[in-house]
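Excluded from the complex is one protein chain; the other protein chains are retained at their positions.
A, B and C are the chain letters, set down in written order, and residue numbers restart from 1 in every chain.
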């Protein structure tokens, strides 16, 4: 499979595309990212790298971080996690409170904000320094020690994050947050502020391609069973209320973030990350979705 | 892969399991099926058959029929279908009306009842004799000319199907049913009444394994692209509000029916059907879900 | 209190008002009513009549009929009615199905369509000829033997009433309709088709002013307790999702219909009916609401 050729073709095709969508603007740090940034990086199971464009530039990974915290929480507390979070697609926007109201404070899945806050609470309970623990985890799976939080982004989210404050307090009212709301939110805003490049994201996600084991360092991070489940969750819930559309058009498990990043994996084949800041009305990178759809069309296979 | 050995083991393991769940009882024809019926049939891409138990006995396929009507509708009207139905998981029970109310009469996906009624309407519009057309389609993909409707079941559903009457009229009030409500429902109740065995279901679903082409007769029924999309829909929406759970535990696209049948496919590998009438609280075969979970555990792979 | 003077002033003030709103158009019979029809009739406890404009012209009373069927059902089955219908405001549009879904098929109140269908079912069960029984009831309380159904309107509603078909079938699926759906709907579409003038409506509603007894013939139709309850229901639920607004601005119990009619009562003082076809976005007569607001402002009292 000549991945580089296909990536080149995608770059070429979309370089002529007029950008639609709007860059996230609820905090100034995201609003000021140039909308024409565009990069893609594919990392295959043979440890080969393929890329184009701004694939080495770090951006705010935002909700993509929810995959990392979920992986870490599954590692440390195992299946107990599922007493506090469900695994069903939500059919509602990512920050909906209604669903919690109807279902007794149990978030539908770990990728809506409510679910990610419960995951954050699990990590805050388990680690004395959860922020450091998450960085250590990322450094281990990527082999890159420089990945870190963007404190300006985190502080900005903190000052505007009324809806996340609402969600966390609401979960607490149902007893589904154990720690101080402030502490959980501080961790959560930091995880969202993580800055990573397409290359780093593709490297990090290779564990979901390779049954839980890193490729170069060959460390078992998760069991094959855990990876299967995380991939299943990305497939059904990774794109807010557009998960079905992504599954339908692209056919790979993946996760998006409002910073314009999307990461997807083809189990046993490759991980791929794409970045383009303008978002479609559902909050997913418009160009990123299109590029990944093109990728599975050109490679001729998806998981289905 | 020694599928027969694995099937034998599943049969043995579950023969000792105490059955939980309740057989569907809203019509007498379903209520009187013996709850201890249990069969499984796996059909692989090498056209080999593996099975155990009551795998040759026909039962009411019910909602599994929605995959066949969707396939036929995609074949005859193409992507126009998606102007009238969405492709997102619903997060609501299969017969919910609320979702339609909030979304202007567009069903969330073709596998909730509302979506299947729109698909039925498409077929009623397109074929002068839609019931005959659906049988012809099934005979073609299975190579079995004896598959037919169970008129007693259809009549029974018709006499009790108030909620489906409600759904169809509601869709009509939004202009999303073109034909007479009675005619659409008559077709719908017949499609649900189709009687097929696990073996016949596995044979019928092989087109979703084999990129749209039948295995023995080698006819192209659907394009690879259409198959990919149907599989994606089964993955995200095939199990009512338990689609996430099935994806999480089993990791294959599939579709269940209240008759106790479940069919799943592993693209490029095999299709598999299982039948056990008692249903879990979400309306899916309890033993069927467990058997398929065991299958992917024992074979060591899912699509993820 | 010089009611005639006040009515004259209202007529004068609003004759200069530019009409806003849209005449109901879902059936041709309503759509072709001239939008500039405007009449008002006040009937006080001293049996005096005050009026202006088109107050003697009959129009389609539509949902106002729900007060009559409720009164008749309370008369014939008493408090058993409340096992099948609640008495709470709905907060949803008049023809919402979601509420039923969340509350097990018990309509929120007798004035939303679902509730009125259950009331209709009660009358269909109780009377061998419910349509005749309702006319007899109306003839008795008004003293006018000519009030009758408009069969053209009823037939037209029947041919377009998909949402009411949906509601009735949905209620039936919960077991909250005892009779044939068709029979209940036939009665319901007829009750909505009743043609009455403002004068006749004010006369009919005087029983809600006079503790259940007609004024001129002095017959006790309902008990004082029943009247109190019907008035309470009109106060909290008489105007779809604008009941609060009407209570807030006008301060009287009342009921509106999509034909542009509104009837209100001031217990122990007067009943008043107003008619102007153009509806506001919530489906209530725009000019009718304004005229009644003006009436309570000019008379200087409401029930509060």
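Assume contacts are C-beta pairs under 8 Å (C-beta built on N, C-alpha and C of every residue); 3 or more make two chains touch, one makes a residue touch a chain.
All of these numbers come straight from a predicted model, not from anything done at the bench.
Undergrad: Checking the contacts here: which visible chains does the omitted one touch?
TA: Result: the unshown chain touches A, C.
Undergrad: Among C:24, C:138 or C:233, choose the residue that contacts the chain missing from this document, as touch is defined above.
TA: Within the whole complex, the residue contacting the unshown chain is C:233.
Undergrad: Among A:67, A:134 or A:167, which residue is in contact with the omitted chain in the full complex?
TA: Among A:67, A:134 or A:167, only A:167 touches the chain that is not shown.
Undergrad: Can you name the residues of chain C that touch the chain not displayed here?
TA: 86-92, 99, 108-109, 227-229, 231-233, 235-237, 241-245, 247-248, 251, 253, 267, 302-304
Undergrad: Since one chain isn't shown, list which residues of chain A touch it in the complete complex.
TA: Touching the chain left out of view, chain A contributes residues 96-98, 101-102, 162-163, 165-170, 172-173, 181.
Everything below uses one rule, namely that only the chains that are shown with their structure count from here on.
Undergrad: Testing understanding: with touching defined as stated, what is the shape of the graph linking the protein chains, line, ring, star, complete or other?
TA: Graph shape, chains as nodes and touching pairs as edges: a line.
Undergrad: Specify the chain with the shortest distance from its C-alpha centroid to the centroid of every protein C-alpha atom present.
TA: B
Undergrad: Using C-alpha centroids, which chain lies at the maximum separation from chain C?
TA: Most distant chain from chain C: A.
Undergrad: Take the average of all CA coordinates in chain A, do the same for chain B, and state the distance between these two points in whole angstrom.
TA: 32
Undergrad: Round to the nearest whole Å and give the separation of the Cα centres of chain A and chain C.
TA: Spacing between the chain centres: roughly 55 Å.
Undergrad: Which chain A residues sit where two or more other chains touch them?
TA: none
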